[in-house]
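Okay, structure first, notes after.
Partial view: only certain chains, each at its native spot in the assembly.
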Amino acid sequence: MKIRVGYELIYDFPQPTPMIMVLGVHFTRASDVITPDHLTTTPSVPVTPYRDGFGNWCSRIVAPAGRMQLMADGLVRDSGRPDITALSAKQHNVEDLPADTLVYLLGSRYCETDQLSGAAWKLFEKTKPGWERVQAICDFVHDHITFGYEHARSTMTAFDVFNAGKGVCRDFAHLAIAFCRCMNIPARYCTGYLGDIGVPPPNAPMDFAGWFEAYLDGRWYTFDPRNNVPRIGRVLIAQGRDAADVPITLTFGPNTLVSFKVWTDEAL
Amino acid sequence: MKIRVGYELIYDFPQPTPMIMVLGVHFTRASDVITPDHLTTTPSVPVTPYRDGFGNWCSRIVAPAGRMQLMADGLVRDSGRPDITALSAKQHNVEDLPADTLVYLLGSRYCETDQLSGAAWKLFEKTKPGWERVQAICDFVHDHITFGYEHARSTMTAFDVFNAGKGVCRDFAHLAIAFCRCMNIPARYCTGYLGDIGVPPPNAPMDFAGWFEAYLDGRWYTFDPRNNVPRIGRVLIAQGRDAADVPITLTFGPNTLVSFKVWTDEAL
């Protein structure tokens, strides 16, 4: 299966403004890239790449005053297989976790493990450790939170969303991540493309998607509490502790987002 | 000058409990260690070290059920010189910052840059970029926040402390860090020992101290908005984005902290 992925973001800047972008297909998917989704800017400005502490390739630019379009359009090969289900995946004891997974047990900007620990244990202590527990967390989050783009708020944390009961896909992910960590399961945030392949219409307008991975039985498994069914055609962009680590874009100065389009469709 | 540093933490655990500890003089101060502050546990259990993504050496144990004492006592050489003041240290433009400092511009668990950006610009936009701006931030935090151990709360964030107007040293640091990041100055959290050398009594009971570093003019400088005067005898333990990255201890299970002592005194 081939998936066309891309975006067009248009900004107005009153003055020259530095930006960071965490965009572009993740290097672990590089071998699936048919046409690269290289970032283009209009007007054309120098792009400086760098690699963050999680291994994500990021980009820096200085946007000049005026209108700026960021765009990419790529073609990616995909297995066409849905997310893996591994019902028997075991939970590690904390003392057996690899050292480099421990950071994914700590609290982070949008995942206040300290605030949610009580609720997590109350809700999930009786569940069977491992896959079932993570699935129970996803089920709870899926059922407890009402989806709606009108609830999107950049400052919304897992604790906020738990209390408000509504949010967008990244909020679902943040709450489930926080719960997993509270239950001593390493969990990390993923941002990427996720289309409606195999999903009956009507389909919402596209956006970048947020899901998460939990570390069970020696590897990372994909979970998506927003959709809560195995999906086809995820294309990873970046991974981090939560959305604060992998901002799609981050602008260091005032600006207006004029237009925002994302696409991810099966290419025939 | 020689400084005696150490701690004794006593816990009661109802069941075997994994723990992470970010304790011990930072490896960059190894040259100054006269007597190492090795962690000892009573009862004796295996201590497994690991290195986190910031380079800090951390430790893991599984505490058995019952009472557990964690202790260390070391002797460290110190220059005896106060924190450096560099009034002419310039602020970098964002586009000129080294890539590995950019993570210290992002929001983190206790430093909600998104929540505080408006206040930061209102308060500090008129200040001169660079050292003066960071100092203005420290002055504001020092004056705005009332210190008091009774205000300590593990979930308290920079935004909380800004609103509450009271906190402990780590809260002072978190608020100043958040403001620095809002003003596009990379800032990172430091945990360590800081005694009352040169400070007239009465002195409070010792605790681990929290301060921060700001990246100006090509290097990291120490700032301490809690004390807000150059101090003598800081002994670094760990660095991270905020206190969530460098927990003194983190216990994965219920427990009671029975006793908590920290010392850091000039040794004659």
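Each chain gets a letter, A and B, in the order it is written, and its residues are counted from 1.
Methods note: contacts are C-beta pairs under 8 Å (C-beta built on N, C-alpha and C of every residue); 3 or more make two chains touch, one makes a residue touch a chain.
Model, not experiment: these values are computed from the prediction.
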### Task
May I ask how many copies the whole complex comprises, since the file places only 2 of them?
4
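The rule is simple: only the chains that are shown with their structure count from here on.
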### Message
Suppose each chain is reduced to the average of its Cα coordinates; what separation in Å results between chain A and chain B?
### Response
30
### Query
Which bits of chain A are touching chain B when the two form their complex?
18, 20, 50-53, 58, 60, 62, 93-95, 99-100, 102-103, 105-109, 111-112, 114-115, 154-155, 184, 244-245, 247, 250, 252
